[in-house]
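Of the protein chains in this complex, all but one are displayed in their positions.
For subunit A:
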């Protein structure tokens, strides 16, 4: 009777244990304090009741857009910073605390260790974004209903069809499924940046180097689409050198500009499920690729 090998990789239970431990480890670093700052920002954005002068039917609409814009902007900042810093910290911290030796001395495949660590970071970001999304939705719902009530009172004499049109327009600026989709897109962007940080941290020996390089990758990743265009377009003015450089940037760096669909949602566009599916597919591709490449490097590393 043969028994399965104990160190068979991709064991969900083992990955779960490492992920939970990583999550707890990060929570103890008090990162959730950021949620208080987020709450202040969301409530602060609520106070910018600035325009609408001369156009009473537009009055108050800017506040709803401001809440959406500031909330999703803060979520992006928070998730990117946390994705980079938390992931860059993990491996060196485990080496420093010598927990890595204890873990690797056991029949824990290095792939499971890496996946578990990444999953822990992503779990933390997901929980934080969920709380922030709930806060944003709450504030936006209250404000939208207040605005509808105000406007309906102001334009009580309007024909019902006109009032319905105005109501629908205000409600579209409030909480929508597309807005939750945008939060999911923020999470996906942070998943890609966290997996990039994981990859970089397997190469580097310093947290600072990983963090700085990762932010550079993030910044360049926002231009990746331009580099890709340079390679793919057969337009004039781009020589073979330029095209090769474009190709190099496009294949090495992740495309973070794709996740800027959140700007479209803030501007009022609907986020179709198909678009979210495409983003999810691309995110999974990046996370799997980066984790696999990290494992290729990490597997041969001696501690």
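Keep in mind that, in the parts below, a contact is a pair of C-beta atoms (placed from the backbone, for glycine too) under 8 Å apart; a residue touches a chain by one contact, two chains touch by 3 or more; residues count from 1.
Following the convention adopted for this analysis, contacts and distances are computed from a predicted model.
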Choices "2-oxoacid:acceptor oxidoreductase subunit alpha", "Tetratricopeptide repeat protein", "Acetoin dehydrogenase" or "Rhodanese domain-containing protein" - which one is the UniProt name of the chain not shown: "Tetratricopeptide repeat protein"
Absent-chain contact - pick from A:42, A:85, A:179 or A:261: A:261
Residue touching the undisplayed chain, where the options are A:39, A:61, A:152 or A:238: A:61
Touching residues (missing chain, whole complex) on subunit A: 48, 50-51, 54-55, 58, 61-62, 65-66, 69-70, 72-73, 76-77, 80, 95, 159, 161-162, 165, 189, 199, 202-203, 205, 218-219, 222-223, 225-226, 228, 231-232, 250-253, 255-269, 271-272, 275, 278-279, 282, 285-286, 289, 292-294, 296-303
